[in-house]
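With one protein chain held back, the other chains of the complex are shown just where they sit.
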Amino acid sequence: MTFAGAKGSVGTTVGASHPHLAGLPAGRLMMTEMDPDAVAAAADLVFSALPNGTSAGLAPTILDAGAPVIDLAGDFRLSAESYPAWYGFEHPTPAWLDEAVYGLPELFRERAPGAKLVANPGCFATAAILSCAPILAAGLAEPGPVRVDGKTGVSGAGRAALESTSFGATEDSIRPYRFPAHQHTPEIERGIELATGHVVKALFVPHLVPAVRGVVTTSYLAAAPGVSTERLTDCLAAAYEGEPFVRVLAPGAMVDAKRARGTNVIELQAVADGRTGTAVVVGALDNLVKGAAGQAIQNANLVLGIAEATALPTTAVYP
Amino acid sequence: MTFAGAKGSVGTTVGASHPHLAGLPAGRLMMTEMDPDAVAAAADLVFSALPNGTSAGLAPTILDAGAPVIDLAGDFRLSAESYPAWYGFEHPTPAWLDEAVYGLPELFRERAPGAKLVANPGCFATAAILSCAPILAAGLAEPGPVRVDGKTGVSGAGRAALESTSFGATEDSIRPYRFPAHQHTPEIERGIELATGHVVKALFVPHLVPAVRGVVTTSYLAAAPGVSTERLTDCLAAAYEGEPFVRVLAPGAMVDAKRARGTNVIELQAVADGRTGTAVVVGALDNLVKGAAGQAIQNANLVLGIAEATALPTTAVYP
Amino acid sequence: MTFAGAKGSVGTTVGASHPHLAGLPAGRLMMTEMDPDAVAAAADLVFSALPNGTSAGLAPTILDAGAPVIDLAGDFRLSAESYPAWYGFEHPTPAWLDEAVYGLPELFRERAPGAKLVANPGCFATAAILSCAPILAAGLAEPGPVRVDGKTGVSGAGRAALESTSFGATEDSIRPYRFPAHQHTPEIERGIELATGHVVKALFVPHLVPAVRGVVTTSYLAAAPGVSTERLTDCLAAAYEGEPFVRVLAPGAMVDAKRARGTNVIELQAVADGRTGTAVVVGALDNLVKGAAGQAIQNANLVLGIAEATALPTTAVYP
Partner (left out) sequence: MTFAGAKGSVGTTVGASHPHLAGLPAGRLMMTEMDPDAVAAAADLVFSALPNGTSAGLAPTILDAGAPVIDLAGDFRLSAESYPAWYGFEHPTPAWLDEAVYGLPELFRERAPGAKLVANPGCFATAAILSCAPILAAGLAEPGPVRVDGKTGVSGAGRAALESTSFGATEDSIRPYRFPAHQHTPEIERGIELATGHVVKALFVPHLVPAVRGVVTTSYLAAAPGVSTERLTDCLAAAYEGEPFVRVLAPGAMVDAKRARGTNVIELQAVADGRTGTAVVVGALDNLVKGAAGQAIQNANLVLGIAEATALPTTAVYP
């Protein structure tokens, strides 16, 4: 790491702000004001982890200065017309939206090498799209409404102190939030369309549960007639054969976000329910790794031509 | 309390087995072998909290001895033909199934006074049926598949020591379990049919989250054309007007299992999603109170002609 | 409840700010600016739960207006000379310090009836003083240094959103804080002196653990020669005989903060360690009840001449 930009913490080290990193070389780096030219000069590649709406203005200045950018915000994941409704702003640099690669390597790997701008997917969107795309592509479910029920630990809300994610408000709390307007809704739709060609409508209902890390999405699709759990499972297994970060479970086995904790792995399981004509696909991942920073590294590896699995753990810190 | 039956703990007091109850009169009660005649002689009403499959044989002997029974197991909640498939046993006393009142007072209150046998509903079924029945009855959703996504704390699994509900296996774990074969599935179907006359198929996908108490069900129904969040909310509010234990939230407000903790209250919220034609109803309750013991007391109050809300808290232990 | 003073939340109801109270009569009360005369006119007794340092100025104006005050801050617990060093302010109304009754009913009950001003004790101080006073008074330990190791859940830090008590920073975190300068140190010393006449020096080392409610203090005293676990236990049992809110455990039994959760009970256990000449007394309580609001009600009951145990639960919400 050669540059750490900041706002409130300018003038302190990364390690002072994140004490568990104090012992790493990166921990001794002083945080400074963002300067696109300085960043581009210092770095082979830039990870941008800014609030939604800030990145859209800033990332292009870094790109213009010559460094590729992996953007962890939502600012380059959608088409321009989606931003006012779902993110509340008019996109300031729409030309870059066409340039941006949607960074879900398991589905769009071939577009990453040499890319200038990668839109790193959202945590829920990663889980839901990897769950549904192969099933829809194979015609095992109808391209009708995709209903995604999400569960997440609190770390997805970031590090800022909020009463709603305090320990007191979170212990024994189970509650939905920000639906049906959550911004991962159009991202799920677009990712599925990019991967399968099917234009679908999605409903996404996220819930907060008393965990720090962990996302589980339970996706409900209208199953094609006669589809069995085995066929769904085989479809997923074939789609992700050889993938280092996807674990498709055998019929009857159940995913667990804890088994993905601290890793870049997503676990997937599928069940066909003949009684209601439903194909259920459940995905579990660590929202801070496969759902954010880990997938960003996976994308960076691809952009730079490094072996894709470099520096990405697959064995959980368990228990 | 006049009698406490037990198996493994015979010869110890209730308070020795449950130290937090040691200070109550009931805590000093010695636990003894079940004896239907002794129980019926000692009690005006019997709460039966036996494992599924045990109650079906035992409750009738108490009933024959003359005491009404509130059964907390699943043994009297379904019709006879459902037991082999969903519970794995042939029902031994099917005649009592017709006699049993399904104890969801908000929907079936008038059948409780003087009832001999009350089938106390399951925690998930309580939440899902109270969520869906008014909407289906009013025609605001089609009587098609009812998809219920459940989240629960571990106390629903009982007190027995299991590796799967140990603290180590539960912290930061989010995982589905026992679906699509969970035994609350037919109970949801039957409860909806009893309340609305509609024969529906249900899919129920429960998930374990790192909480002790708390159940949230998120029910997905096919909305009737043009239905709005307001109409769904009004429908629920009208259905449960004056109910001491149902809190229907205003549009936009979100339920929270923590606000129901330690109480006999269920919180309900409804959202219409026009994009996918879905009516979503979310219910939150404390699985040990409204989802079990509290509702049992509510039913006992009704059976015995005591004021229905007696001894049932409505203010949560929060935080 | 007839009056609810506030600062940031003026103009909203108690129930809007604390949704779990929305259903209570108090929940419908509108919060207004503090007005000592209005409060005193409206109330038979005032609970003051202001930040440390604010109460010292405000409570006397209410007292002058004629209403007795139970103060939950630390502002009337010490002698005047302690405030600069331990609380960082010069006490503005030192005359009231002599008037104030230290509200630990089990030790100072006789001073409460009719009192004008009660200093409601701190959570840790309550546990430590009730643990040590009888042992020191009986001469079973030397009046030398009292070393108190405290463990607490996060709710003691209040409801304000802090990064340090966020769910993310708290899960799996065990850490000491603010020692040796914690302001409960002189309170422990003073409480012991008031109760036993012994002037002792205390060391208090609090630790935060991943719980919401719960305080455990482990107090280490220099045992008098030959003292046994049984003698320590008998001493505590005799001191607290008949007390409705003190549970002295038999030798070998271990206290548990969870068994006190939601109650006004403190559990106490004592152990003599002959090898090191130590008398260990462990106390466990709910910091929000016996450690704060519950004890305040207990004091209010005494001040007003109501039966002392009124409205104070003794059975835990468990599990």
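A, B and C are the chain letters, set down in written order, and residue numbers restart from 1 in every chain.
In this section, a residue touches a chain if its C-beta (ideal position, glycine included) is under 8 Å from a C-beta of that chain, and two chains touch if they have at least 3 such contacts.
Remember, it's a predicted structure, so these values are computed and weren't measured experimentally.
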{"item": "Chains shown that the absent chain touches, full complex", "value": "A, B, C"}
{"item": "Option from C:H20, C:R77, C:R261 or C:K290 whose C-beta touches the chain left out", "value": "C:R261"}
{"item": "Option touching the unshown chain, where C:T12, C:T276 or C:T310 are the choices", "value": "C:T276"}
{"item": "Candidate in contact with the missing chain, chosen from A:S155, A:T170 or A:T233", "value": "A:S155"}
{"item": "Contacts of chain C with the absent chain, listed as residue ranges", "value": "145-147, 149, 151-153, 168-169, 171-177, 179-180, 201-203, 205, 207, 209-216, 218, 220, 254-258, 261, 269, 271, 273, 275-278, 280, 282, 284, 319"}
{"item": "Missing-partner contacts on chain B, residue numbers", "value": "154-155, 159-163, 165-168, 170-171, 210, 212"}
{"item": "Touching residues (missing chain, whole complex) on chain A", "value": "18-21, 23-24, 155, 159, 171-172, 212-213, 247, 256, 258-259, 261-262, 314-319"}
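Operating definition for what follows: only the chains that are shown with their structure count from here on.
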{"item": "Whole-Å gap between the CA centroids of chain B and chain C", "value": "38"}
{"item": "Chain centre separation in whole Å, for chain C relative to chain A (CA means)", "value": "46"}
{"item": "Distance between the centres, which are taken as Cα means, of chain B and chain A, whole angstrom", "value": "36"}
{"item": "Multi-partner residues of chain B (at least 2 other chains)", "value": "171-172, 212-213, 256, 258, 261, 319"}
